[in-house]
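Here the complex is missing a single protein chain, while all its other protein chains stay put.
Let's look at chain A:
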């Protein structure tokens, strides 16, 4: 009777968990590196921090898509402690590990953004993409993207100011063409001022 029952692990979603484990290792590693960098007395250059953060975001997206991909099997799986788990001594740790309820802060946070999303008609990513493209195009129409004048100035017919150097006002020497100058320097032919 004391013979422990060998649990059946056939229903543990190993493959799904393995892919998750890989992603989680990456994310944890990146977070740890970032934390170490922030702890330094002199911060690394912002560009390096920014890159680190971008890497982290990519890994997070990858993790999130893995979860979505495996969501069917993960939702149907229920985890429970086996007799081997030292339930008596490590009850707290067990609760932490197996807890499924969202932390109150996170819950608040989610509620908050849900409130913000209430009046929004766009529901899917595709709709969002369409809307964004339209909006950007509309915004682009509002501006002139070339030249040195604002649209308002162009509409009012303002001419760009022309700066005239004091020397140029005299107008001497400008009457010679480049051919005349070359003729003078090469052949010594005195130019005749028109």
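By definition in this document, a residue touches a chain if its C-beta (ideal position, glycine included) is under 8 Å from a C-beta of that chain, and two chains touch if they have at least 3 such contacts; residues count from 1.
What we mean here is this: contacts and distances are computed from a predicted model.
S.K.: Can you match the unshown chain of the complex to its UniProt protein name from these: "Ribonuclease P protein subunit p20", "F-actin-capping protein subunit alpha", "Translation initiation factor eIF2B subunit beta" or "Mediator of RNA polymerase II transcription subunit 17"?
M.R.: Going by its UniProt entry, the chain not pictured is "Mediator of RNA polymerase II transcription subunit 17".
S.K.: On chain A, where is the contact patch with the chain that was removed from view?
M.R.: Per the touch rule, chain A residues meeting the hidden chain are 7, 9, 11-14, 17-18, 20-21, 24-25, 27-28, 31-32, 34-35, 38-39, 43, 73, 75-82, 84-86, 89-90, 92-93, 95-99, 103-106, 110, 112-118, 120, 122-124, 128, 161, 163-166.
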